[in-house]
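Read the structure below first, then the notes.
Note that this complex is displayed minus one protein chain, with the remaining chains in position.
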Amino acid sequence: MVRLQSEAFDPGALLSGFCQGREETGAVVSFTGIARGGAGAVTRLELEAYPGFTDAEIERIADAARTRFSLHDVLIVHRIGEIAPGEAIVFVATAAAHRREAFEAADHLMDYLKSRAPFWKREHGPDGARWIEPTEQDRSDAARWD
Amino acid sequence: MVRLQSEAFDPGALLSGFCQGREETGAVVSFTGIARGGAGAVTRLELEAYPGFTDAEIERIADAARTRFSLHDVLIVHRIGEIAPGEAIVFVATAAAHRREAFEAADHLMDYLKSRAPFWKREHGPDGARWIEPTEQDRSDAARWD
Amino acid sequence: MVRVLLFGRLRDVAGWRERLVDPTPATLFALKNRLAAEDLALGEALAAAGVQAAVDRALVRGDIALAAGAEVAFLSPMSGG
Partner (left out) sequence: MVRVLLFGRLRDVAGWRERLVDPTPATLFALKNRLAAEDLALGEALAAAGVQAAVDRALVRGDIALAAGAEVAFLSPMSGG
């Protein structure tokens, strides 16, 4: 399931729900991305999605990952709107029979989300605002799975 | 922190606590290992540790991972005693500035725990009990980090 | 009439995020030309590397005919999540 939401969320509550009632899932991996304050350089993050497009794109990647890594389940929750340092931006959880698939799927989904998912992100700080683009590292991380 | 406990735990509650108050941590990865029922073949798992030895060994590996992967924090909770299918056996969480380190550290710690950590594990099922040893896959996974 | 949406930097350049363009331009390129004629800076920004277009929420490469009521989005280079 893929969810974009402007409300803050508790990654632990998401993980609890995701782990429930799994008798044949051996491995659950979660990734939580947290907005960093950069020691005061960033006061807030602004994240925009194109509703109906961004979620459909992510859903497509999640479906492909489900097949590629034999996942039992996958959950992606992404914040949009204004995000304060210390708040969770993204939560990805993957469930599989064995740990290798669960780790690789979560790793892969995060590489995709960080470099190719259709979001527009701006950092606000004491010196004004700036648009963020994926780093070279983000791009080469994502290319590992192509 | 490393904790061995006989009480069941909620991985989500552990993740919530672990994520709190982190303004400079960009990435938290968690792994939850769940006891599988094997479609009825396993009715319960029995896991034994050597208190004062097992926890010290795991602590040593956690400390090494903290340095090797520049972790901000690491938490390992491991069940001992009797475990029912669907219950969490192990929870590992890693916090780092960036996702690559957090993923690799969690992956590494799990490979260690699955193949080399001093536990003795027995599966109980309708056909009796059998001792479990690491699989070839577990051993070669762990050797990736040597 | 088509609905035009701007995302990311493009919005800063144009000073708007959404508007209606009437009558319906025949094609995507015709729409771009019309926006550029009204706002040179936006025209340049739309032509910049990495800017993509989506028609009715599907990415489009090259030109494409526009139907009345279409939703056309111009997407600045994406930031990732």
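To keep things simple, chains are lettered A, B and C as they appear, and every chain counts its residues starting from 1.
Simple rule for what comes next: a contact is a pair of C-beta atoms (placed from the backbone, for glycine too) under 8 Å apart; a residue touches a chain by one contact, two chains touch by 3 or more.
A quick note: this is a predicted structure, and the numbers were derived from the prediction, not measured.
Every visible chain touched by the undisplayed chain in the complete complex is listed here: B.
If you put the hidden chain back, the residue from B:A41, B:A56, B:A84 or B:A143 that touches it is B:A56.
Touch with the chain that is not drawn comes from one residue among B:V29, B:V42, B:L75 or B:V90, which is B:V90.
Looking at subunit B, the residues touching the absent chain are 33, 47-48, 50, 52-53, 56, 78, 89-90, 113-121, 131-134, 138.
As a working rule, only the chains that are shown with their structure count from here on.
In this view the innermost chain, defined by its CA centroid being closest to the centroid of all protein CA atoms, is A. One inter-chain figure worth recording: subunit A and subunit B are separated by 23 Å, centre to centre, where each centre is the mean of the chain's CA atoms. Centroids of subunit A and subunit C (each the mean of its C-alpha atoms) stand 27 Å apart. For this pair, subunit B with subunit C, the centres built from the Cα atoms lie 50 Å apart. Multi-chain contact residues of subunit B (touching two or more other chains): none found.
Within subunit C, contacts with two or more other chains are made by no residue at all.
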